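Missing here is one protein chain; the remaining ones are kept as they sit in the complex.
In this document, chain identifiers A, B and C correspond to the written order of the chains, with residue numbering beginning at 1 in each.
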Amino acid sequence: MQEIINRAKELLADGTVARVLGWKAGDLPYNPEPAYFENAEALSDFVYNGFCGANLSKYMIEASKLEGKTLVFLKPCDTYSFNQLIKEHRVDREKAYIIGVGCKGKLDIEKIKKAGIKGIESIEGAEISDAAETLKIQTIYGEKEMAYADAMLERCHVCKGKEHQVYDELIGESKETKDAELFAEVERIEAMSPEEKFAFFQNELSKCIRCNACRNACPACNCRKCVFDSTKFDSAQKANVDTFEEKMFHIIRAFHVAGRCTDCGECSRVCPQGIPLHLFNRKFIKDIDELYGEYQAGEDTESKAPLTNFTFDDAEPSIVGKRG
Amino acid sequence: MQRLGVFVCHCGSNIAATVDVAKVAEMALMEPGVVHAEDYQYMCSEAGQAKIAEAIKEKNLTGIVVCSCSPRMHEATFRKAAERAGLNPYMVEIANIREHCSWIHKDMEEATKKAVILMRAAVAKVNLNTPLQPGESRVTKRALVIGGGIAGIQTALDIADAGYEVDIVEKTPSIGGRMSQLDKTFPTLDCSACILTPKMVEASAHEKINIYTYSEVEKVSGFVGDFTVDIRKKARHVDMDKCTGCGVCQEKCPSKKAPSEFNRGLNKRSAIYTPFAQAIPNVPVIDCDNCIKFKTGKCGICAKVCQAGAIDYEQQDEIVTQKYGAIVVATGFDTINLEKYDEYAYSQSPDVITSLELERVMNAAGPTHGHLERLSDGKAPKEIVFIQCVGSRCSDDRGKPYCSKICCMYTAKHAMLIRDKYPDVNVTVFYIDVRTPGKNFDEFYRRAVEQYGVNYIKGQVGKVILQPNGKLLVQGADLLDNRQILKEADMVVLATAIEPNPDVRKIATMLTASIDTNNFLTEAHAKLRPVESPTAGIFLSGVCQGPKDIPETVAQAGAAAVKAIGLLAKDKLLTNPCTAKSDELLCNGCSTCANVCPYGAITYEDKEVNDHGIREVRRLAVVNNALCQGCGACTVACPSGAMDLQGFSNRQIIAEVDAICR
Amino acid sequence: MSSNKQAEQIKEISGVNPLKCMKCGKCSASCPSYNEMDIKPHQFVSYVVNEDIESLVNSKSLWKCLSCFACVERCPRDVKPGKLIDAARQMVVRQREQDYLSPNEIPELLDPDLPQQLLVSAFRRYRR
Partner (left out) sequence: MSIENKEFKPKIVAFCCNWCSYAGADLAGSSRLTYPADVKIIRVPCSCRVNPMFILRAFEKGADGVIMCGCHPGDCHYSTGNYYARRRMTLLFSMLDYIGVENGRTRVEWVSAAEGVKFSDTMNSFVEKIYSLGENVRLGDLRCKR
């Protein structure tokens, strides 16, 4: 990580960038926050470790409007989102100096807590330079140990690969973490009976407190004024519980990002209630791949999104019934 | 709040018979914003429209709902009525309580309940209507005619006589179309070429008409008044300016194997050919599939013998892009494929021919130079049998369900001509019904029977058997005498069903003109607008719209020309104001809408915007109202709802949904 | 049974809508045993439409028809006159109470070279 900080200081010093966008250590060892660093001194509390899961490309929308270039650190899965934002003219590629940082899989503190580890004081083995095999966690109840893979975020188990799609420089090496099938969970739900499916989603969605964390974290969900906040669709504010958009919020959000979602997993990571929101987006990705051909949003900045494209012999909507 | 008026029409008894119109008017008063409601026998009548105008003025209404027939029928009428009374015409909504309610439900109580719901939906929608002004778009004073048959030629002549530029695009090397293949025409028996060639010459000489032959329409974009069309001029390999039409190349060409399409494949033609003698333009075309030079690289005789040096083997296809205000489709017809009708032995014996092939056999310029002879052995036939309705009026998938309309007349013509020229030949016609309606048509058919002794037998033919001695045995039934007939014949002529030119479907897709399952182009209204396509700016001339004979084709060609002239005469066209509009404060500038716009009506510009105090330059979508046709694809592609469609806005449709599900 | 009921039953057995006939005569033209018939194939349809089942059932044509189905094959309106006369034959056979063939009767009737297809078509026609 020291190597990253030195490089950032150099770029700040020689004026190629006006500011640095990275992660700042939080009050606890496992909650670093995205932050701007204007000068070298501020960089002292810069941190990059296994808990830096935040996708910084969405912040670049605002950063592109500021004066001068911004240095930004992007993990491999973040670069897909950045490409998608370029395609939609939401970020300015010239205003960004991108350093692709290595990634060995990001950690999910909820999984650590669920493993019964409480009162955490410090965590070792989560540094980017570590081998990312096991975590030694100092807690007030003594030292606990946990395999790195067990604490990893769900999205890292189905990681899309460690090459950065867009960057100016690369620092740090990565480690393959994919050990699960991308659509396994989706297929498990598809196999359920309609009653079970409905019960599963009703149970999950009833936990939703409409805090909009998923919408704010999602790089594809970048409208200036969201349709749920404007008067365009007569979809009222979030306060009214029984109105239209309350119930369908997650389905409509998934539909709006369908074909544009890069499956970066931020929505599930930031959800305070732990709802597996990625299941909606991944279902659309699976359908688009099956019906209209493999498509990975963010792989390039020119291709037409599947929902703004068509072929003459697309499948008929009745295929949904036949497919079962 | 709007001040709305609801007018419920009885439509005589069409609506009032199964919908309690008084109750609908009474329920209307309970809807938000409705200050006036009444029902009347005929809202679309002068008196009805007067009631609307009076109510608007008296109660200064800001919007009206008319519960009546389909908006496709009288929306324009009620909009004009509102406009005359000073109300913006787009503050009018129609609830369709006739076609979608009174005509399809029997039970009064159920139909009335549905009519009330439809009225509520219309009121909910008009509450959110905003006044709209139709824009204007320019009209290119030039017309395109697709197809160079009699229909296309007649339309082009009429349009050109009105002083407008016309382009004819003809797929084959010469204009003339199906009529140029006929021998004589009914009911006056004049020679087809004699009445067609003067028109062809007039068309080619007319300074306002420009003819593209051996060319096809490749791409059409734009809309009424402003079509942009790419025409592919296929390479003739003959320079049209230099060629004098002397015909030496056709004589000297060694490759004589290609079947002549013009003579329906009954004889051969050379690789470099003009379809027929009076071809316009009289410039040959090299058929690359049969030309030895193109196949093997040797030969090249035509280039040697051509004094004018017009042969050019390297000539390439050429794309001409042109702008048009109106397009007339005149693609004509062809006979159906008879392979599936093996009971008539059409593919087993050369003596079983279609009527169109008989036209070529009897034509002086045809393969037999006008002598009526059997194609198998060249002998003169003694017994000829005509079979009617081959492939027509069939509900199975082999043929066509419709009656082809012209066969009874041309069979009577053929029978009469044969009996007249060869009195010793017996002619028998097996028919189901002889359909010869119209002026001088039945008299023509009776002349064939009474004066020329053609033997008409009522009953279809079951089977035609090719006998070893080369004669044909026709097994038919005489339903009037209740006898089965076994008749030996030297020649059998099948009155074959006709179908539209096969590649009209491709053209219909390019023009977005609607087309029915039999490949006939659908007219805007079967009775009241027979020569226009529902797509504005597209007109139909000739058999592409439905089976018809030459007199009707020429009449319809003239009508299509008048409609096109009516359009070209306007300097400006009122455009549909229900176009898309982007809200500057919400637009992300993400180009999703531009990707789905079929008309390329959306462009982007950087504009200074004051969003609640924040001044910044943003990339915004801008809709070009002249190009936008109001389909609404962009409004759904836009996630933030910034793009909305005037007249069918998101809130209006949601209001209708709510009203229906209340 | 009233003639109307008989006509309905013929239509139901044959599955034919006789109103689709346009009286073109192609069935009669194709019929190989046309000359032996008193009522001609194209008349089967009008007899059923006019519900004159009595004369149809007592006609010679009922048994002259070879079921070659040339008329069914060639009818342009797919009215299937062959099926109509076949249904009329059904009516006659069923009137004499031999109309139901039950499986347990089969063992005595079965002799070794009875073609399988005959059994199947018998069942198709005469099952309850």
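Criterion: a contact is a pair of C-beta atoms (placed from the backbone, for glycine too) under 8 Å apart; a residue touches a chain by one contact, two chains touch by 3 or more.
Small disclaimer: the values here were computed from a predicted structure and weren't measured.
Colleague: When the whole complex is taken into account, which chains on show are touched by the absent chain?
Modeller: Per the contact definition above, the missing chain touches A, B.
Colleague: Touch as defined at the start, partner being the missing chain; which of B:113, B:242, B:323 or B:607 qualifies?
Modeller: Only one listed residue reaches the unshown chain, and that is B:113.
Colleague: Among A:67, A:195 or A:302, exactly one should touch the missing chain; which is it?
Modeller: A:195
Colleague: Under the stated touch rule, tell me which residues of chain A contact the chain that is not displayed.
Modeller: Looking at chain A, the ones touching the missing chain are residues 189-190, 192, 194-203, 205-206, 208, 233, 235, 241-242, 244, 246-248, 251-252, 254-255, 258, 280, 283-284, 287-288, 291-292, 306-312, 314-321.
Colleague: I need the residue numbers on chain B that touch the omitted chain, in ascending order.
Modeller: 70-73, 96, 98-101, 103-107, 110-111, 113-114, 117-118, 121, 508-509, 512, 514-517, 522, 534-535, 578, 596, 598-599, 629-633, 635-637, 645, 648, 650, 653-654, 656-658, 660-662
Basically, only the chains that are shown with their structure count from here on.
Colleague: Could you give the separation in Å between the centres of chain A and chain C, each centre being the mean of its C-alpha atoms?
Modeller: Spacing between the chain centres: roughly 73 Å.
Colleague: Using CA atom averages as chain centres, what separation in Å is found between chain A and chain B?
Modeller: 54
Colleague: Suppose each chain is reduced to the average of its Cα coordinates; what separation in Å results between chain B and chain C?
Modeller: So the centroids are 45 Å from each other.
Colleague: Out of chain B, which residues touch more than one other chain, so two or more?
Modeller: Residues of chain B never touch two or more of the other chains.
Colleague: For chain C, give me the residues that contact two or more of the other chains.
Modeller: Within chain C, no residue touches at least two other chains.
Colleague: Could you list, by residue number, the parts of chain C that touch chain B in their complex?
Modeller: Interface residues on the chain C side: 20, 22-31, 34-35, 40, 42, 70, 74, 76-78.
Colleague: Given the complex with chain A, which residues does chain B contribute to the contact?
Modeller: Per the stated touch rule, the residues are 583, 585-592, 595-596, 611, 616, 619, 637, 639-642, 644, 650-651, 654-655.
Colleague: Going by the contact rule at the top, pick out the chain B residues touching chain C in the complex.
Modeller: 343, 389, 393-396, 399, 432, 458-463, 475-477, 479, 482, 484
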